[in-house]
Each structure stands twice: as structure tokens, then as C-alpha cells.
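Structure provided below as C-alpha cells; questions to follow.
Of the protein chains in this complex, all but one are displayed in their positions.
Our next item is chain A:
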Amino acid sequence: MAPSPFLDPGPTSTSNTLALLHLKRDLLVPTVLSSAPPTSADDYAEGKVTNTRFGSFPHSTLLNQPWGTQILASKVDTGSRGSKTKKRKRDGGDTPRCIEEDGEEFKGGKNQTAVTARSGFVHLIPPTPEAWTLSLPHRTQVVYTPDYSYILQRLRARPGDCIIEAGAGSGSFTHAAARAVFNGYPDEEPSISTIEPAQNGTTAPTPKRKKRYGKVYSYEFHAPRAQQLASELRGHGLASIVRVTNRDVYNDGFCLPPLQTSSFSTEAPSTLTPQADCIFLDLPAPWLALKHLTRSALSPSTLHSLSSPSTPSPNPTSNLTTQTPPTPSTFQSPLNPAQPTRLCTFSPCIEQVQRTISTLRHLSWHEIDMVEILHKRLDVRRERVGLAEEGLRGANASAATVEEAVHRLREVDGRAKLFHELQMEAKGEDVEEKEGGEGKKEEGSLRGKSKFKVEAEAARLSKQRRLESIKAKAEERPLFKEGRLLHRTEPELKTHTSYLVFAVLPRAWTKEDEERCQKTWGRGVKDS
């Protein structure tokens, strides 16, 4: 099985793998590279082509290139779509819309009129969870990099761990989680995408522990979403690392039916437990899922206390739970019994947090902690201020210093004086002319006015000249290092994503465990 391009993209791009065309910051176009030749007259002569606002990219130019290569746009007959591929700077900020427009096209237009694609380029980037998060088809709200980074850090999701994730949504968190727990591809029948590694056997004492493969157990009750995610993951080479289950976790919990394969038919247990080390719940009502995340069957009284007035639950689905309480005989914990289990829930509202935490306390979770992540990106730019910036783009043409201001005031003052004098002169001539003959009047007035006009025109011309000379000078100026270097928060700031609740459930520790431990370790030192 080929390694996932997310985990090991190899040195160059290859066909049938996901690649991202980086157009600009936050704008990446995902495409599955294809070397298939055109099969019909409708196809591009170049085979598969991805069209972007920065030009058209036949996959023949994208394939077998070192990752990170700058790829130049090609002249492709984009037919009637030609007008659409023009660079559209103005809607640069609106990512989702752009993605709709920057898409791949197999079929060319029927129009065979050649249209010259404008020059342009993209960078060819292998997929990473960060890049995927920015480019994935959004089906739900997703967890972005700042949040999932912190969550996975706090959950201590490490290579070899098993992590439960619900609901899977668009799979943003899923990809990051898969990267975190990945420690190899479990051996399995390659045709079946979601088969279990032989984890059931790990509890049997063996001299050297069998390697435990990291795995993501992903649950989503929306069937089309679950299906789409599963098929994406297959395409991404992550099928053996992520098992997607279409299921309502409030009602049905996290234990799974074993995958029926011919190889282990009779011995298969009735249920399969994810043996989770970490849990991430991005659900509207995480507290409703918590009753399934215990180490042992809940007593009826605990179950009752969870739905007691202190944690009222108007959600009708909560009633269903009492109808199917896990009976002790069939109970199987989805948690890894040998490890502390770490949990994170992700909820936008404080009321959800309060309910979740109250339930966590009743279910004896420890280390309960709530945080929110405040993340911001900074823009860095140089700000140029000064009279010398007049008419230049991206600069502030007001006076940079008091001296400059004074200088300018003097100049303006001088010009005003001159102007005034001219005006006076023109008037004076007028008067003169009035006193003169009737015939002369017209002429004189005209003369005076035109002189005034000439001066005004001169002033205008001088401004134009000044601007021109400023512009010419700017060409020579090293603008990239002029001005003051500043940073500010990016224009649009996410001020709230969700509240993150963390908790830890220690291993079960019984009297017998303690007794055995005391036997093993004794007291060691005598009490002094």
C-alpha cells in the first residue's frame, strides 16, 4: 500500500495522489493528480487540467515535480471559461467563494477559440493537516489549526495512541489526529478500509508487547458526511489509520461491531473496544456522550444523578439512554484500561460547558480544566509617511516631521501670497480698464484674468510635475526598506471559536490492585 501523502509525500508528486496548488496565503486548491490522457474530444488536449485564477495547470506539468516547485501556468484552451480564469484580486479575501471558482475541470468548453491564459503560477504543495484544513470541502464548522494543535498537545495524543473523535464533521480534526497518533500502517487486508488491527489481543500478557498502532475512531451520525469522510480518507491513504463509523454516539456509545472477515470469524468478540487513550468530542451535547465513556458500567443511581435536576436535559434523546442502560454483563469500556484517558470537549457556549463539567464531575473525572484559545495572526508592513510620498500608493503623504510641516506651510503661504497678489493685480487692471475707454475694458479684463489663469495653471502643472518626479524617484528608491516597520493584527479576527474542556480519567484502582501493589513494593523504608 502506498504511504499516505499526508505522512510521507515522497520527493516528487505522483499520479492519483492528493496535491495542493498554493495560490496565495489561505488559498489552496486541492486536486488529485492524474496522468490519464484525454479520452474524448471534450477533454483538454493536455489531459486533466486544473484551472485557477492564476492560470491553467495541465496535470502533465504538475506530475513528477519535486514538492514545493513553483509551477508556471500553461496556455490552455479553456473555451468559454476563459473569462473566468482571469485574475480576480478583489474577491481575494473570500476563501470559500474562491475555491468554487478555482476548481479543476476535465471537460473543456465546446468553444475551440484559443484564449491565451495569462501568465501566473502556483506552488505545488503536498497535503498536510494544516493545508487540508484550509482547503477541505466544508460540510460543517471545522476545528482550525490553533485549536486542534492545542487540543492534541493537551490530550497528549502520541504515536501509537488510540483516539476517539465525535462528530467527525468535515474531518479537519480527523486529519490532525491521524498525524498525531500515526506510528505505522497496521497490517491488514488492503481491500477493506476500516478493519481493526489485532488490538484485542494486547491485553494478553506477552513477554514483549505487540506493537500497538495508533488509530483514530471517528463517529458521525450524519450518514452522507460519514460516507464522504470515509471516502476522502481512503483517497488520502489514511483508511487504515482512521475508522469512520456512522452512529449516534449519544445513544449507542463507542464500542464497535467487529469487522467480519473470514480470517477471524468465530473468535471475534461480540464488541470491539477502541481502547481509547484520548477522546475529542465536538458535539452539540457532549455530556450526553459521557455516560458511554466510563471504565465500568454505571450504577442506576449514577445514571439517575446524571439526569437529575442539577443537570437537566431538555434534549429528548437523553430519555432514550435510560431505556438502554448498559447492563453489567455486556458492558465493555471503550477506554484503554491500562492508561489514564484524556478528554477534550469543544463547545461554543458556556451553558454547554457547564453541563459538560457538571457531568464530568459526577462521573469522577479528574483534572477538569476549561480554557479558550485566543489566536491571532499578525500582518507586518512598512508604513511610509512624508511629503515625498505624495501620490504614491500605500503611503501616507502627510508631513512626517514638524520641519516638513513648517516647510510646507511656508511654501503654501508663499504661494497664497503670490496668488493673492496676482488676484489684486488682476483686479487693479480691471479698475484701470474701467477708468479707461469702454473698448479697452473687455480686452484688459481678459488680459488680467488670463494672467491669473496662467499662474493657476502653472501651479497645477508644478503639482503634476512634482508628482511625476516623486513617482520617478520612487522607482529608484528602495521602498522595501523605507518607512517604519510595523505589525498589527490581521483585519479579521476570530475572537471566539469554542470553549475547550479538558479532563482526565485515571485508571481504575481497586482494593485488590492496591493490595497487590503493596505486596510488590512493600514499604521500602522503615518509618523513622
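Keep in mind that, in the parts below, a residue touches a chain if its C-beta (ideal position, glycine included) is under 8 Å from a C-beta of that chain, and two chains touch if they have at least 3 such contacts; residues count from 1.
One rule holds in what follows: contacts and distances are computed from a predicted model.
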item: Candidate names "Alkylglycerone-phosphate synthase", "Phospholipid/glycerol acyltransferase domain-containing protein", "Ras-related protein Rab-2A" or "tRNA (adenine(58)-N(1))-methyltransferase non-catalytic subunit TRM6"; UniProt protein name, chain not shown; value: "tRNA (adenine(58)-N(1))-methyltransferase non-catalytic subunit TRM6"
item: Among A:Ser15, A:Ser35 or A:Thr69, the residue in touch with the chain that has been omitted; value: A:Thr69
item: Hidden partner chain, touching residue among A:His138, A:His304, A:Arg381 or A:Lys473; value: A:Arg381
item: Residue, one of A:Asn16, A:Ser119 or A:Ser296, that touches the chain absent here; value: A:Ser119
item: Chain A residues that touch the omitted chain in the full complex; value: 3, 7-11, 22-25, 54, 58, 61, 66-70, 72-75, 87, 119-126, 128-130, 145-146, 148-154, 156, 158-160, 176, 179-180, 182-185, 202-203, 205, 207-209, 214, 310, 337-340, 350, 353-354, 357-358, 361, 364-382, 478-481, 485-487, 499, 501, 504, 506-507, 509, 513-514, 516-517, 520-525, 527-528
